[in-house]
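What you see is the complex with one protein chain gone and the rest in place.
Chain lettering (A and B) follows the sequence in which the chains are written, and residue indices restart at 1 in each chain.
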Amino acid sequence: MDKNAQIISGAIEVLHRNVDTGTPAASLDPRAKIIVTAVFVTVVVSYSKYSVLDLLPYFAFPLFLIVIGSISLKALFKRMLPAAVFAVMVGIANPFLDPNQVVINNYAFSAGWVSFLSILIRFSLCAAAAFLLILTTEMSRINMALKYLGVPDVFINQMFFMERYIVLLADEALKISRARAARSFGKKGYGITVFTNIITNLLLRTYTRAENIFNAMQSRGFTGTLVRGNKLKWKLYDTLFLLSWIIFFLSVKFNLIGSF
Amino acid sequence: MHMSDALISPAVGGTGYFASAAVIGYSIYKIKQQSDNIKVPLMGVLGAFVFAAQMINFSIPGTGSSGHICGSLLLAVLLGPYAAAVVITSVLLTQALFFADGGLVALGCNIINMGLIPCFIAYPLVYKTIAGVNSDKRRIWFACIAASVIGLQLGAGAVVMETTFSNISELPFSSFVMLMLPIHLPIGLIEGMITASVLVMLKQTRPDILSETVLSDNKTFPPLKKVYISFVILALITGGIVSWFASSHPDGLEWAIDKTTGKEELETENSVMVKAAEFQEKTAFLPDYAFSDADSRTSELAGTSVSGIIGALITLLISVAVGIFVRVMQGRKLISENG
Partner (left out) sequence: MTTHIDIKNLSYSYPDGTAALKSLSLSFKEGQTHALIGANGAGKSTLLLHLNGTVLPQCGSVFIRDCEVSKKTLYKVRQQVGMVFQNPDDQLFMSTVFDDVAFGPSNMGMKEEMIDECVDSALNQVGLKHLAGRHPTHLSTGEKKRISIATVLAMEPDILVLDEPSAGLDPGARRMLINLLKSFAHTKIIATHDLDMALDTADTVTLLYQGEIFAQGSPVEIFNDRKKLEQCGLEQPLSISRY
């Protein structure tokens, strides 16, 4: 398959996630999940550049979600792999630039490699948290939570529509891509002219589509709100989730768990 | 150019969030004011479009590698800066959540680098100044290329500053800058050319899109000479300001180093580092961004600004050269069309 077609199909697969709504993870209030995830990533990035062992307890959170969400590890790793490449590319300079040494538990290590490892761990934790959030929560519930948390309608409508039409547009891009591949006899990659033609084509179709959708919305009395936020019900279970994890993160961060 | 959470500190991330939240909040307010309901599906679908377009790679001539467009400038021209900024924010959020392309803590900074800078600096100050509304092919090309190059340079510069202030990566500021800025020059050039081609094609097939969606008060545009002059001034100011900030860096970096390693500055015992330092001294004609090694702050700052301005002039020369090149090409085309 044409390389571009591969990229697009891969992306469509990522976007088309199926949230298993029967799991405990899915029934958690999305607001709780969003808040805990936000606290989690903030605490993780607050560590100094040489932190490695200190960060290990934080793996408890993604592991917990994996278990209660019945997430397949394979699916998670598949997503994390391409993103991990970025982290490696960025962090790989550290071992060559940092000439110092760092002492951990009475052993001396090359500081550059320690900070590189720290970068990888940070990345894994944060990426896993983001992926687990969307793997356990449907977009509609994320939008509802955002609305509750005070995000303006304009932005919620935006996320809403984008999610609805990304796959469709990616499909159209794929079709154009295949049509082009069928007439290019093995020539790889798009020249800039061809690319420009493809996206102009896609853009024009996008405009027509937007007008049609707008007409359909108007015809059914659209007034400006798409997502009604009153369907979320906060339960004791959610309070427990929220409080226990935040307390855990803060305890680890401020060394209240006295094991170091 | 997406910044990852692996390299960011909460302080930088938080600042990024505050700044971008404020600007995006204001943008949303402006959008609501216009109460143009067609915008709702249009913004959404264009967001999906940008997403899809970013997934299609094209081969960069002469390098054998491939790249993809960012799309911020195109969005700014099609939707106006406010709506474009909101759309880009939604795309970045989706990329962060679904692809870990850009971190969640770093999201605020990414919004600034790839959204706010193109929409609120490159578009109004560069594109609109040159192209105005309903301009001809030549101006659109010049405007797109200039706006794209400048926008990406500023964006890349911002990435460097944010990474360095976060102090997780070991890359020294000067090396990082020397790495990021030149790389983004051809990228900016190509994106500018693509954006221009798309706009020109749209002008021919769906001129109503351009006239009804571009929000501009600029009904008449200034003559090209005035444009060049304001361009020069802008570049000088930008170069001056950016390097001012850069000059405060050595202090900030030393403080950070002190905090983490207990040393005043990294001792360059490592032979690689020593060689690199020697090399830098030989090639940089303004070593350590200062005229002399006097400790006086003013001379240091003056030195920094001069080198920043020189850097800006070089950028300016390149974009003017491109503009002239484009004009020459247009001229040739006209001759061959009329001949």
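To be clear about the criterion, a residue touches a chain if its C-beta (ideal position, glycine included) is under 8 Å from a C-beta of that chain, and two chains touch if they have at least 3 such contacts.
As the structure is a prediction and not an experimental result, all values here were calculated from the model.
In the entire assembly, the chain absent from the figure touches the shown chains A. Screening A:Phe86, A:Phe161, A:Phe195 or A:Phe241 for touch with the missing chain picks out A:Phe161.
Touching the chain that is not shown, out of A:Gln6, A:Asn215, A:Thr239 or A:Asn255: A:Asn215 (per the contact rule at the top).
By the touch rule set out above, chain A reaches the unshown chain at residues 138-140, 160-161, 163-165, 167-168, 209, 212-213, 215-223, 226, 228.
Here is the rule we go by: only the chains that are shown with their structure count from here on.
Annotation: 24 Å between the Cα-based centres of chain A and chain B. Within the complex formed with chain A, the residues of chain B that make contact are 2, 4-10, 13, 24-25, 28, 31-32, 37-38, 40-49, 51-53, 55-59, 61, 66, 69, 86-87, 89-91, 93-94, 96-101, 103-105, 167-172, 190, 193-194, 197-198, 201-202, 205-206, 209, 260-261, 266-270, 272-273.
Those residues of chain A lying in contact with chain B across their complex are 3-4, 7-8, 11, 14-15, 37-38, 41-42, 44-46, 48-50, 79-80, 82-83, 86-87, 90-91, 93-94, 96-100, 111-112, 115, 118-120, 122-123, 126-127, 129-131, 133-134, 152, 154-155, 157-166, 168-170, 172-173, 177, 188-196, 198-200, 202-204, 206-207, 209-211, 213-214, 217-218, 222, 224, 226.
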